[in-house]
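Yeah, one chain of the complex is gone here, protein chain that is, but the others are all in their spots.
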Amino acid sequence: MIHIEQILKRAQETEPLVQCITNFVTVNDCANIILAAGGTPSMSHVKEEAAEAVQKAGALVCNMGAIEDAEAMILAGKEANRLGIPVILDPVAAGGTSLRRETAKKLLEEVHFSVIRGNASEIRSLTGEKVTGKGVDAAAPDIITEDNVSVAVCGMRQLAEQTKSVIVVSGITDLISDGKRTVLVRNGCTTMSKITGSGCMVTSLIGVYCGACPEYPLEAAVTGMTVMGIAGEAAEKRRITNGTGNATFRNDLIDAVFNFTEKQLTEEMKVEIYGR
Amino acid sequence: MIHIEQILKRAQETEPLVQCITNFVTVNDCANIILAAGGTPSMSHVKEEAAEAVQKAGALVCNMGAIEDAEAMILAGKEANRLGIPVILDPVAAGGTSLRRETAKKLLEEVHFSVIRGNASEIRSLTGEKVTGKGVDAAAPDIITEDNVSVAVCGMRQLAEQTKSVIVVSGITDLISDGKRTVLVRNGCTTMSKITGSGCMVTSLIGVYCGACPEYPLEAAVTGMTVMGIAGEAAEKRRITNGTGNATFRNDLIDAVFNFTEKQLTEEMKVEIYGR
Partner (left out) sequence: MIHIEQILKRAQETEPLVQCITNFVTVNDCANIILAAGGTPSMSHVKEEAAEAVQKAGALVCNMGAIEDAEAMILAGKEANRLGIPVILDPVAAGGTSLRRETAKKLLEEVHFSVIRGNASEIRSLTGEKVTGKGVDAAAPDIITEDNVSVAVCGMRQLAEQTKSVIVVSGITDLISDGKRTVLVRNGCTTMSKITGSGCMVTSLIGVYCGACPEYPLEAAVTGMTVMGIAGEAAEKRRITNGTGNATFRNDLIDAVFNFTEKQLTEEMKVEIYGR
């Protein structure tokens, strides 16, 4: 197993190129958080160059918020698979409409994803279950608490085995599983749900760390969730101190990734192996 | 009549889902200001899911900055009309090109809008008059001052009756009319015209308040304009104190909506009924 510290360091040293096919709502924040973490963003989303553009990349992020670019995701995803470049899926609002259910299904059939990160409703919809998210947020019955965590872990392990992907369910507690090992990350804060793009940004971070350490998708995903959570806590401190709101919080969060230190990680990470 | 305080409160309690079909320039700010006001944003703009996506929404915002998505607006708008979900139109640069004149005309023919908010040139162009805006700003002869307010009110009352919509003309003084009642809001500051997206954001806010109180479109529109104006004044204070500029002002403005209090409203609102 590789340590999170090593992954962080490798990302800063190698500056992996992260190709993102992502949505127009949060694309700017995703590019800036990739830069903050030491990566190099490339946000081309047109199908005509998708496969060629991914050839130089360290990782590919497919964000289903860009539902109109699913074809580009498949073209780039297949090429990335052929070249051994890790592909990360963010199934934004996957259960929300029939178009999204079909697109998610098709993406899973055509492309192998190293990591799939969504909220509880999005991940559950990938198992074929009927879910009811509200826009891009998880529906109340899907939210993971200490009480239902064992049920959630069971479901995501099955999905991990089916898809041969690392599955990440983000929420108050984040769950990360490759089907065998399951990790819980308890960093973060609720203000993260009061900005648009928390989810998209953390998936982009996972892209950076997968690009830096493609052989360790589970650890890369844990790194992404942990860095994002600790950065969220740092931004929350600034928000309370400065009396600011969600727009400044978003910048503070990206800034916190930019200024992230190994010391911060060691002192603040709340990561545990599930079942130990 | 419902009080603005009640509308604010209901928005925070019900967290209405606001479906926006909006432009790529300001979409991120619109999503964040919706969150700041207590709403839940959904920014899907593809026609393939437009009608289905709107079914769960509390309100639909159609922003003509996304001129390429007019078909999605019509599909979603018709479905919203069928379901009694309020639809709000922002006729961005409506008189600017023949494409925009035709699109605005078509939207008004196909969809009933609860509220239409634009600057003076945009609203005037909807009456079929020839106007000359400069980009997305109102043309100088269209700007409403104390001298021409009665002429402007007369024109917007007619449009309100024709369209059966609440008409909002935003400017230094904002005018809101349903054809019978007309309200003036004198909050705001000129720095709001030095950021992109002031108009789009306030229309999104009206979406939140219409979603919270669909039975009161006039009051919801007044609430949106007032909250935005007071938030602009708060942001202006921070800009002057901190020596910042328009980019930080934009964040401070969204933050001010996030931190908005009833006390602030009571003390700072400059709302009057026209003709009293």
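Letters are used for the chains, namely A and B, taken in the order the chains are written, and counting of residues starts over at 1 for each.
Simple rule for what comes next: contacts are C-beta pairs under 8 Å (C-beta built on N, C-alpha and C of every residue); 3 or more make two chains touch, one makes a residue touch a chain.
Keep in mind it's a predicted model, so treat the numbers as computed, not measured.
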Full-complex contact with the absent chain, from B:Thr14, B:Thr163, B:Thr244 or B:Gln264: B:Thr244
Residue, one of B:Ile195, B:Ala256 or B:Val271, that touches the chain absent here: B:Ile195
Residues in chain A touching the chain absent from view: 17, 24, 27-29, 31-32, 35-36, 40-44, 46, 48-49, 52-53, 56, 250-259
Absent-chain interface as seen on chain B, which is shown: 23-26, 28-29, 67-68, 93, 96-100, 134-137, 194-197, 243-248, 250-251
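In the analysis below, only the chains that are shown with their structure count from here on.
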Distance between chain centroids, defined by C-alpha means - chain A, chain B (Å): 33
